[in-house]
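Removed from the display is one protein chain of the complex; every other protein chain stays in position.
First chain written, first letter: the chains are A and B, and each begins at residue 1.
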Amino acid sequence: MDEHHRNDTDGMSRRAVLGGLAGGLLLPTFAAAEDAPIGTYPAGATGDSVFVGITVPLTGAYAAQGQDVRKGFELAVEHLNTGNELIRKLSPLTKRGVLGKTVSFGVADSEAKPNTAIQAQSRFITQNKAIMIAGSVSSAVAVALNKLAQREKVIYLPGISGSNDTTGKDCVRYGFRTCFYGYTAAAALAPVLAREIGHNKKVAYLTPDYTFGHTVQQSVEAFTKGFGWTTATNQVAPLGAPDFSTFLLNIANSGADIFVDIGFGADAVNSVKQAKQFGILDKMKLVVPYNTPFLAQQVGAQLMQGVYASSDFWWTYSEQNEIARMFVAAFEEKYHYKPEFGADDGYLQFAFWADAVERAGTFYPPAVIKAYEAEVRRPSTVGEVYFRAADHQLVRPIFVLRGKAPAAMKGPDDYYDIVELTPGASVMQPPTLFGCKLGPYT
Amino acid sequence: MRLASSDVRRRILPELALALVLLLAPLIAPWVGFTADLLSRILVWGLFGIGFDILFGYTGLLSFGQAAVFGVGGFITAYLLTNGLIDSVLVALLLGTLAAAAAGVLIGLLALRRTGIYFAMITLAFAEMFFFIENSPLAAFTGGENGLPGVASPRFALGGFVLDIRSGWSMYGFLAVCFFLGYVLARRIVASSVGRVLIAIRDNPLRARALGHAIGAYKLAAFTIAAAYAGLAGGLLGVMQGYMPPEAFTFDTSGQLVMQTVIGGAGSLIGPLVGAAIWLWLRDVLQNTLGLGPAWKLVLGLVFVLLVTFLRRGVVGGVQLAWHRLRPPPEPVAAAVVDASPRAEVVELHAPVRHPLRENGPALEVTGLSKRYGGLLANSDIAFTVERGELRGVIGPNGAGKSTFFKMLTGEVAPSAGQILFNGQDITGHGVTDVCQRGLSKSYQINQLFGRLTVRQNLEIAVLAERRGRFRLDLWRPAARVPGAAARVEQVLALVDLAARADLPVSVLAYGEKRRLEIGLALATAPSMLLLDEPLAGMSPQERVETVKLLRQIGRDRTLVVVEHDMDAMFELAGRITVLCEGRVLAEGTPAEIQQSRAVQEAYLGGVHAA
Partner (left out) sequence: MLNWSNFAAQLFNGLATGALLALISVGLTIIYGTLGVLNLAHGALFMLGGYAGFVAFQATHSFLLALLAGAGFVMLAGLLIEWVVVRHFYARPAEDQILVTFGIGIVLVELVRAAFGSLAQTMPPPAWAAGVTSLGFLIYPTYRLLVMGIVAASLLALYLVLYRTRIGMVVRAGIEDAGMVSILGIDVQRVFLLVFGIGAMAAGFAGVVNAPIVSIMPDVGDNILVECFVVVVIGGVGSFPGAVAGGLIAGEIMSLTAMFDPSYSAVMLFAAMTLVLALRPQGLFGVAGRE
C-alpha cells in the first residue's frame, strides 16, 4: 500500500504516510539546509511543470472583479510560458516558463468566502503540489489565505485586497501584495481633493459595515482633516443591502458638500445609482476612495463625471508608459476589453513572482522570499516599483482619477482622466505602524 | 478477538463499521481525489450534522439558524486560543462547546415556543442577529469580516512523548477521533429513553405530550444537544485550519447543513457526514476535474434538484431501502393468522395501575365546569362525579359538548370556569402532561399513534412516561434498560392482543388493531382513571364484541369513563350513564333510568327533528 502511494502521488504521500502512520510526530526540526523539504517544495518542482492554484470569486457579488483578476493571472501565465516580451520587461531573467518549467494552473471559485477559498487552496496544495497560490477580491479571503500560506509554507499572492491588515497586522512571511489599500488610497486622494475641490468642506460618508469600510472611512477622515474637512454624517450601512434609500436620505439631509462612498462591488454600484436618484450627485461631489473595478461601466459615464476616485491602475496610462501600453494591448487582444486594476494586479503578481524565482534560481520558498525581500526595483505597468522587505507590500504609485464628462470621452471605455499619479513611497505608512510581524521563513 | 454475543455484535455494528471506514479512509482517499483537508472538513460538517440530525431527523425540528451556535462555539474557542487566554486546545474546545450549548438554551427557550416554519424563521432570525453582533459591535474581538487567524493546533504531551497535531493526516486523525466519539455519544443518546421521546415528538407531539412527557423540556434538551455539537464542530473548524472564518455565522452555513443532511439522509446520524462528503466532493469534481469554471454552480444546482427529487430519504435512506429489499424481514403473515384466531385471553390479564383503588371518596369531582369559545358556550356549568371503580357512560347527541368536556378533564383545554378534582386533588388547568402523570389518561376518538414506529415502540413511549415521569435526562441509559419497562410493554401487548404484531410498523395495521393500540397507549401509562372517547367507533360487529370484553377487563382495576354512540354497548357496559345535551348535563342515572327518561328521549328525538 505504501509503495503504491509513493509511486502514485509522490511527495504528498510522504506527508500522508508519515503523518498518518506517525500520527503527526513530525516536528519541524530540519535546519535551514537549502533543500530541506518545506511546504510543497521540492515535490511541486520536480517535474517539467509547476502548478499554481488560483481562487477568485466566479459566482456571487464579486464575480465580475474575480474574473478580471483571473484573466490577469492567466495572461501572465501565458506570457511566462511563451517567454513573451512584455513579461520579460518585468522579469528580465525569464526565458520560457519559470526556471525552465512550464507553469500550469487550476482555478477554483472562492465565492468570496474565506472558508471556501481555504478549502480550494488546500486541495491545490496537497493534491496538485501547488508551488504558489494566488487570488482574492476581498481582504477577508486574502487574510485567511495569508495564514494558510504561512502555515503550509507556500507563497501566496492576493489579487485585490484593500485592507490595511493584509500587509499590516495580518501580514505573513509567505504573502506579497501588489495592490493599494485603504491607507494609501486615502493618503493619495486627500491632497488632490483639497487642491481640486477646496478646503473646509463638510463630508457625508456611506460606509459599509465591516472592518475594511471602517478603516477606509477613518483614513479619509484623518487625511482630509488637515484641509479643514469635517464629517457631517457617517452612514454605516449593512453589507450587501440592495436598497440604500434610508442612508441616502440621511445623507441628502446632512447638508454636506462631499459624498464619500466607500462601498465596494455591487454595494458601490447600487449606492451610486441610488444617490443619483436622490439628487445627491447633483448637489454633492462624489468621491470614491477605493474604486471598484467596472464601477463606471456599470453606473454609466453620466453619473461618473466629475467623480474622484483612487485606483491601482487605469488603462489610459498606456499613453504615458510603454509597458502599460503593451499590457493593455495584449489583454484587450485576448479578452476584448480594457483591463481593470484587478487584471493589472494579477499580471504584476505573477510577473514579479517569476522574477523573484528566477533571481533566487530555485523554487525553494525561503530563497524566493529572500529574493523578493532584496527590494529590487523593476519597471512595470504602473512605473517603477519594488516590494518593501519589512511588510511585503509593493511600493507603487496610486492613481487618482476623475470621471470624464460623456462628451469628453474619446471612446466607450474612456471614463476617467488620470489627475495624479502619487508616488507610493510618499503615501505609505512606516511598516511597523499596523503591527506587521512577518513570521518565520521555515 | 471474539465478542461476547451476536446481540452485542449487532448492536455495535454501526460503531465498528464507522471505525473501519474512518481508519481506511486515508488509504482510499487519494484514489478518489479526497485530500486530508477535504476529509477533515467532511468530519467537521459531519459532527455539526450529528447534532442537527438529533434536532431535525429525530425530533422533527427544522432549524435554519444552526450557524448561530456553530459560530458561537467557533469564535469562543478561537478567541480563547488566539489571545493566549487558554493554552490547551481541548479546554478551549470544551469552553466553546459549553458556550454554544448555553446560547442554544437561550435561543431554544424562545424559538421552541413555535413549531414548523415559524420555528425555522426564529432560528434564522437569531442566526442573523448573532452574525450582526459578531460582525459589527464585537468586530474588535472577532476580527469582523477578516475572522480570527492564528488558532493553535492541539498538542498532547504524554510523558516524554509529544503528539503535535498539524494540518494534513494528523489533523484528520484527531478529527476522526472527535467524530467517532461524537457518533458513539449520539448513538447512546438516540437509543436512550430521551431519544425515544424525541422520535415520539417528531411523529406526534400532541400525543407525546398527552402521554405524560414534558415535550417542551425534551425539545429544549434536543436543541441544546444540537447546539453543543455545533459549538464543538465550530471550534474544530477553527482549530483545523488555524483560522476561524466569519461566514461560520452566515445563513449559507445553516443552509448548507440542511442540504447536506437531507441529501445524506436525515434520522440516521451518519447521513450528514455522507451528505457533506457528496457536497464537498461535487464542488471539487465539477471545478477541478471537469473544469467547468463558473458553470460549476449551475451543474451543482441541477444535480441537487435531481438528488432531492429522486432520493426521497437521502443516500443513507436509499441504501437502507435497498438493503431491506434485498433482505426482506421475517414474514409478518403469521401474525395475521393469529389475529384471525379467537383471542387467547381467558387467563387473568391485569393492566397496570399506578394508584391502586384503596382510598375513599370519589375518583373525580367536577363542579361548575364551563367552556366558552368566543361567543359560543361549548360546556356550561357541568357537575359530574365519578366514584372509584365505576364504569361511567357519557352519551349525548352530536354537538352536545362531549369532546370538549373530555378535553377539559384531561387538561388539553383549559376551562373558562369551574373546578376539577381528581382523587381529591385540584387538577384544573394543570395541562395534559401533568394530568396524565397523576393517573388520568384518555384514548382518542381518532387514533393518535406514532405512525412511523412499531407497535412495541408505540407502547414503549407510553410506558416510559409512567416509569420516568414528565422529564428526565437519562441520556446514557438505553431505553431498554429502564426498570420494568419491557415487562410493562409485554403486559399491555398481551392485554390488547397485539403481541403477534408487536414488531410491525403501525402503518401496516388493520383499523381494528390500530383502535386497540390506541386504547393500549392510554392504558400503558397505568392510569387509575381512563377516559375512552368512542372506543368502538368504526369497528365491525365482531371487533365490537372483542373490545367490549376488553373494556370490561380493564375496568376491573380502574375507573372508566366512556363516551360512546353505540347505545347498546353503553347500556350493557356502564353502571351509570350521564347524558350531555347542548353543553349541559341533561340527566344521570342507571341505564334503565336513562332509557326511560322522557327528557333524554326528547333530546334525541329533538335532534332528529332538527336534522
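One rule holds for everything that comes next: a contact is a pair of C-beta atoms (placed from the backbone, for glycine too) under 8 Å apart; a residue touches a chain by one contact, two chains touch by 3 or more.
The shown structure was predicted, so the numbers you read here are calculated from the model rather than taken from an experiment.
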item	value
Selected residue (touches chain absent from view) among A:T233, A:T362 or A:T442	A:T233
Residue of A:T40, A:Q67, A:T178 or A:Q305 touching the missing chain in the full complex	A:Q67
Option from A:E85, A:D243 or A:E375 whose C-beta touches the chain left out	A:D243
Candidate in contact with the missing chain, chosen from A:G47, A:G279 or A:P406	A:G279
For subunit A, the residues touching the chain missing from this view	59-61, 63-64, 67, 209, 233, 235-238, 240-243, 245-247, 249-250, 252-254, 266, 269-270, 273-274, 277-279, 294, 297-300
Hidden partner interface residues of subunit B, rising order	56, 62, 110, 113-118, 121-122, 124-126, 128-129, 132, 136, 251, 255, 258-259, 262, 266, 294-295, 297-298, 300-302, 304-305, 308-309, 312
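Note that only the chains that are shown with their structure count from here on.
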item	value
Euclidean distance of C-alpha centroids - subunit A vs subunit B, Å	52
Interface residues, subunit A side, partner subunit B - complex	1, 5, 8-9, 12-13, 15-16, 19-20, 22-27, 58-59, 63, 67, 106-109, 113-115, 118-120, 122-123, 126-127, 138-140, 143-144, 146-148, 151-152, 163, 165, 170, 209-212, 214, 238-239
Residue ranges of subunit B in contact with subunit A within the complex	26-27, 30, 33, 35-38, 41, 132, 135-136, 139, 143-147, 149-150, 162-174, 237, 241-243, 245-248, 252, 280, 283-284, 287-288, 293-294, 296-297
